[in-house]
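A single protein chain has been removed from this complex, and every other one stays in its place.
Let's turn to chain A:
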Amino acid sequence: METNQSISIKNLALSFGALDVLKDLNLDVGQGEFLVLLGSSGCGKSTLLNCIAGLLDVSDGQIFIGGRNVTWEEPSERGIGMVFQSYALYPQMTVAGNLSFGLKNAGLPKAEIEERVNRAAKVLQIEPLLSRKPAALSGGQRQRAAIGRALVRDADVFLFDEPLSNLDAKLRADLRVEIKQLHQKLSNTMIYVTHDQIEAMTLADRIAIMRGGQILQLASPNEIYNRPANKYVAEFIGSPTMNFFEGDIVGGDGLRFSTGDQFFPLEGYEFHNGTPVQGPAWFGIRPEHMVTGAEADTAAIRLNGSVELVEPLGSDTLARVAVAGRSLWVRMDGQALVRDGDSVTVGFDPARANLFDKSSENRI
């Protein structure tokens, strides 16, 4: 085993009866890395996390943590701390009791338990709450206490299962920042499950996009955003979702993408592995890579349409524009004065597009 690998999962499979939730899954997580498992509900993220934690018996494969094969080991022996979506604080114990429960089970001396609890409470700023019961805490305080319970274990690996999903938007953003700072301070390995792409993009060193129990792409947030490995990832990341044109890549004088009666020249497009391909394909372009107004006049591709719907967000304005019988989302300046019914010209540079094979839906 390589030494800088914190977690290594080899050919992992797990099934509930006839339902194969995880299939031949391989994953390596580096020491101190913040890995986010991202995917829609039911794709097997929690199942994978529970396998790593030892809360589920795997059907096949191996799990290594810190170079040690822990496949058959109890959760408490794996050197992990875990934080759950529902906080999962023991309701009859105080916050201090919650934090020290695992340490008492491990038989640590009293003085050390106290010291560790106080240290964790200080880091998370929950010192005044130590003597309270969970019922007397707000959602944000509960999740802090739950993180504290993982913290006191001095674990090498932290596992988070959608820890912020039960919080309201403001608190979620605050705690997200705190978790990031915590990682910077502790620099231990973290695996973080979420279905929220904002959380994934902001927190992750690398994101693993999961679907149907498999990892579709494992890459940095930047790579995932700019070079999605397939159409599913391209659609999953970004909001509003990427606009797609269906058509063909055709040759002639330089490669072009033909859709309807339009041709998008592909000179600037960076093909996957540098090998240009021809044939049926999807042409995807993100709403934020489309321009309107004066900028559109100088764009490589210009399309005329009319605004169907406007969503002002303050910082940005999203507009759905009907172009040649199809709808395109466009992200505009927050101060843009557009109203439904307005006719607009949208423009974009095909070099920023993402092309996917029509049948395999993989990046080309």
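One rule holds for everything that comes next: a residue touches a chain if its C-beta (ideal position, glycine included) is under 8 Å from a C-beta of that chain, and two chains touch if they have at least 3 such contacts; residues count from 1.
Please note the rule applied: contacts and distances are computed from a predicted model.
For the chain that is left out, the UniProt protein name among "B(O/a)3-type cytochrome-c oxidase subunit 1", "L-arabinose transport system permease protein AraQ", "Cysteine desulfurase" or "Protein SCO1/2" is "L-arabinose transport system permease protein AraQ". Taking the complete complex into account, A:P91 is the one of A:P91, A:P109 or A:G254 that touches the chain left out. When the whole complex is considered, the residue among A:L14, A:V29, A:C43 or A:I80 that touches the unshown chain is A:I80.
Among the residues A:I7, A:L37, A:A53 or A:L151, only A:A53 touches the chain that is left out of the figure.
When the omitted chain is restored, the residue from A:N105, A:Q184, A:T275 or A:T298 that touches it is A:N105. Residues touching the missing chain, restricted to chain A, are 50, 53-55, 74-76, 80-82, 84-86, 88-92, 101-102, 105-106, 149, 161, 339 (touch as defined at the top).
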